[in-house]
Every structure is written in C-alpha cells, then in structure tokens.
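The structure under discussion is supplied below as structure tokens; questions concerning it will follow.
One chain of protein is taken out of this complex; the other chains stay put.
And then chain A:
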Amino acid sequence: MSTLFYISSLVAIASTIMVITRYHPVHALLFLAVSFLSVGMIFLSLGAPFVAALEVIVYAGAIIVLFIFVVMMLNLGRETAQQEKEWLKPKVWVVPSILVLILLAEMTILLFQGPDQAMQVSVVDPRKVALSLYGEYIIAVELTGFLLMAGIVGAAHIGKHQRKELHRFLQNGEEEKARQLREPESVTNEQTVLHD
C-alpha cells in the first residue's frame, strides 16, 4: 500500500505543478482534475475508500466540470494563452518560489527531527463514516446544510428576478391604451359565442 501512496503522491505533486505552469486555462483545469484523482488515490491507499470515491464524485466529477463549463463559455483563445505567457515571467515567480522553498526546507528538517512513525493503515468503511457524521459531528453536518440552503435560496432569488420587457409598440405608457383597445373586442367575442 505504501508504494501506491508514494506513486500517487508524486502524481499529485507533478500534476499540481502542471496546473500552475499551463498557459491555457482548460489544460490547467484538466491537470487539476488529474490532481484530484490522485488525491482520491492517496485516500484509498490510506484506507479511506468512501472519502476517495467522494473526492472523485464531488471534486473531479462535478466542480471541475463546472469550472470547465464556465471557461468553455468564455471562449478563451490563443490571445489569453499569450497574455498568460507574458504575465508568467521569471521576474514574477522567482522570489516567491525561493521563499516557499526555504519554508519547505525548514519543514523537511523539522519532520526528520521528529520521532519516526510507521504509516498505519486502518480501513474506514462507509458505515463508520456515516456513524461519525450523524453521531459525533451532527452539528457540523446541520450547519453545512444551513449554509447550502442559504446558497440555494440566493441562487433561486437571482434566477427568479426577471426584467420586464415590452414590445416597442407598447413602450412609453402605451400599454394601458392597448389593453383598453383589446378588451372590448374580447368581450364582444364572448357575447357572440354565448349567443350561438
């Protein structure tokens, strides 16, 4: 299992680096999807199959698809990639990368100083996840539910807001006149129907 863990971690790191360095947004998002898949694989190798599957369903299967969906509609072409290329000059990324590398070195040293721990794999099946979600962490689940509900209500409100559009003949307060013109006609039609 630990070999699988290291392979998928390497894939995760490599694909995440690719996400940052791609010039084209859709290519970057595709590498992000690969990165999520490898994170799912890491969960699986650590003995959490349920979380691994959720990672694939929620992140790789829904969120990234929605991202790609939006980027697709923006129709970003070669110009955007060119612009991105100009923005991503060494001048911009060298200093932050050096700082981050220093932090990484510090973390590595700290990790090596600590006591050795063997990687422990204990399988957490869906039943255990469900029991802890609806037992120990019920408050967190309920609060997340509230948050999502607020999101849905907001989306419904924005979606429902409709602009009132009138035909150009009916603009400038003419609609009243038009209705008055229309109504007597309909009344007479009804009367004729009744007489028949």
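Here are some notes:
To be clear about the criterion, a residue touches a chain if its C-beta (ideal position, glycine included) is under 8 Å from a C-beta of that chain, and two chains touch if they have at least 3 such contacts; residues count from 1.
One rule holds for everything that comes next: contacts and distances are computed from a predicted model.
Chain not shown in the complex: UniProt lists it as "NADH-quinone oxidoreductase subunit H", one of "NADH-quinone oxidoreductase subunit H", "Class E sortase", "Zinc protease" or "ABC transporter ATP-binding protein". In the complete complex, the hidden chain is touched by one of A:11, A:30 or A:88, namely A:30. By the touch criterion stated above, the residues of chain A touching the omitted chain are 26-27, 30, 33, 49-50, 53-54, 56-57, 60-62, 65-66, 68-69, 72-73, 125-126.
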